[in-house]
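Heads up: the structure comes next, in structure tokens.
Only a single protein chain was left out; the remaining protein chains are all shown in position.
Let's turn to chain A:
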Amino acid sequence: MTRYLSHIIAGEHLVMSGERALFWEGQQTLIIADLHVGKTGHFRKEGIGVPAAIYKDDLHRLLSQILFFKAERLIIVGDLSHSIANRELDLFRKWRKDFSSLEVHLAKGNHDILDNRWYEEADIMVHNEPLPLFPFLFAHDTDQIDEIPVDHFLFSGHVHPSVTIRGRGKQALSMPCFYFSKTHCILPAFSKFTGSYQVRPTTDDEVFGIVGNEVVQLQKKTISS
């Protein structure tokens, strides 16, 4: 078990991080899904006192991942923001300005409902259609794509995947995961203020679980079906 684990897809080197991010070495690109910026603020504005520190921590983790990998580009496969604009998003924009050399792309997700101007001012390139960057394709939800082009591998989010492993004595343990099928990868939700959905891998799939801030490849036999 380790904080980083590499994986090769279509000849490209990828590094999975226990901080729920994926780094594409060839393109110096950090890929994340479901950041849900402003979620705590949205709750708090409505009188629900969830800890504001989650949001700060999410941003710190993102910052440290960008610095660690020396990323030149950030691709967010949907749900950058959680809901309508609020002050937490202002802080995000301010933070974004400090990284003006970083290229930021957003493959638009169902939560990305901010005005176009907001993204323009934040210098974020928004893609309403799946974003191709050979040999990869980036989209929020697999449902947006009828058929993945044969020479492309898809990265998506939306699902907030988690996986349960079971052992003898009816032991069970559930954790967020990177989920790879032959044709696509679903990334874990980056924000820690997100629920999760249980995925049920088939034998052709590969699953990497996140325990604490470490990544671990899971044996097929241990994963429940």
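The working rule: a contact is a pair of C-beta atoms (placed from the backbone, for glycine too) under 8 Å apart; a residue touches a chain by one contact, two chains touch by 3 or more; residues count from 1.
As a convention for this text, contacts and distances are computed from a predicted model.
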**Complete:** Not-shown chain resolves in UniProt (candidates "LysR family transcriptional regulator", "Ferrous iron transport protein B", "Ligase-associated DNA damage response DEXH box helicase" or "Monosaccharide ABC transporter ATP-binding protein, CUT2 family") to "Ligase-associated DNA damage response DEXH box helicase"
**Message:** Suppose we count only contacts with the excluded chain; which residues of chain A make the list?
**Reply:** 1, 39, 41-57, 82-83, 86-88, 90-91, 111, 165-173, 192-195, 209, 211-212, 214, 216, 218-219, 221-222
